[in-house]
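Apart from one protein chain that is not included, each protein chain of the complex appears where it belongs.
Right, subunit A next:
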Amino acid sequence: MTSPGSATPFQFPEIYSFPPFFTRQPNESTWREQRRQWCELILAYYRHYRLYSISLTEPAREPPFANRQVSRVLPADALREVVDELVKQGNAVWTGAKNTKDACLVLWRKPDVWASMIHQWASERGLLSTVLTVFELTSGDDTVGQEFHDLDAATMRRALDVLQSQGKAQLFAGSSDEDLGVKLFA
């Protein structure tokens, strides 16, 4: 993959310049197709720029949800439906307070994939069964160049939770609860 904050601009699909793309189509099967394309666009865009969250508290003004060239914005309600679909696919989770659909975490790579990347890295480096800090995994000098370097904290936590549920990791806190450590196992 390209480096974080990719220098090359994202190549929008043609449909992004097509004004009706930003209006929820009343016909159910057309909407299904439209929704599928929105899901694809969001995942690709978020992966390209390594973005992780969508906030729905304010009307969207930025790409990919808005296109200034055609002066269109995807309305929040339609976006919620799109995100619902992403959630159903396992590519997003609602993170708003009290289950409100105000914010979501986009998982353009599923946590179990991140999990196996992290595990592979640790076992190649002979770091299994040693204490690692979560900070070390995302921001340490040793993970520079790894895909999970600079991974957002919530996604990292989900990946580690996957490893923990597989019995391949144990998360624990030291004297402060904020700075978590993790031990990975074979």
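Here are some notes:
Here is the rule we go by: a contact is a pair of C-beta atoms (placed from the backbone, for glycine too) under 8 Å apart; a residue touches a chain by one contact, two chains touch by 3 or more; residues count from 1.
Methods note: contacts and distances are computed from a predicted model.
Per the UniProt record, the chain missing from the shown structure is "Vacuolar protein sorting-associated protein 20", taken from the list "Vacuolar protein sorting-associated protein 20", "28S ribosomal protein S24, mitochondrial", "DNA-directed DNA polymerase" or "tRNA (adenine(58)-N(1))-methyltransferase". Checked against the hidden chain, the listed residues A:33, A:77 or A:179 yield one contact partner: A:179. For the chain missing from the display, the contacting residue among A:116, A:133 or A:146 is A:133, taking the whole complex into account. In the full complex, subunit A contacts the hidden chain through residues 129-133, 135-136, 139-141, 167, 170, 172-176, 179, 181, 183, 185.
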